[in-house]
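Just one protein chain is left out here, and the rest sit where they should.
On to chain A.
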Amino acid sequence: MRIKLVRGGVDFWSGLLLVAIASAALFYISSLEIGTALDMGPGYFPLMIAAVLAVMGAVLVVRGLAVEGPEVPPMNLRAGALILGSFLVFALLLDRFGLVVAILAQTVVASFASRESVLWQSVLFGAAMAAGSVALFIWLLGLPVEVWP
C-alpha cells in the first residue's frame, strides 16, 4: 500500500500558499523598525498581521498532513495560462505598438482559452472592441495612449 503523505490536499496547499506569502512579507518587514506598543514603528502592525497569517497557514499545513480532507479539484491549466498570458501580451504590446494592436493580440490569445471560440469571429469581435475602445477611452475619456504603432 502506498503511503499518502498529504491527506487533505486543499488544507495542505492553501496552508503552504499562506505560509509562503507570510514568509515573503516577514522578509521585507525584517528591515523595518518595529517599535513598541506605545510608540509603534512602521513594522509593528504588519509584523502582527504577518505572524498571525504564518501561524494560520502552518495550522492548515499540519491539518492537511494529519487529517483526511478534500483533494484539490483538477485545474485546467490551458484556460488559466492563456487568459493570464493574454493580459501579459496586452501589457507588453501597449506601449510599443499602440492600443489597436494590443487589443487584437489579446483577443487572439484569449480566444484560444475557450473551446467554443471561432477564430475569425473572435478577431472580428476584437476589431469591434478596438474601434469602440479607441472611441470611448481615447477620444471621450482622453486616455494618453497611442492608437497605432
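As a convention for this text, a contact is a pair of C-beta atoms (placed from the backbone, for glycine too) under 8 Å apart; a residue touches a chain by one contact, two chains touch by 3 or more; residues count from 1.
By definition in this document, contacts and distances are computed from a predicted model.
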- line: UniProt lists the protein of the undisplayed chain, choosing from "Glycosyl transferase family 2", "Transcriptional regulator PadR-like family protein", "Tripartite tricarboxylate transporter permease" or "Alpha-D-ribose 1-methylphosphonate 5-phosphate C-P lyase", as "Tripartite tricarboxylate transporter permease"
Task: Mind listing the chain A residues that contact the chain we can't see here?
output: 10, 13-14, 17-18, 21-22, 25, 28-29, 32-33, 36-46, 49-50, 52-53, 56-57, 59-60, 70, 72-73, 75-76, 79-80, 83-84, 86-88, 90-91, 94-95, 99, 102-103, 106-107, 110-111, 113-118, 121-122, 125-126, 129, 133, 137, 141-145
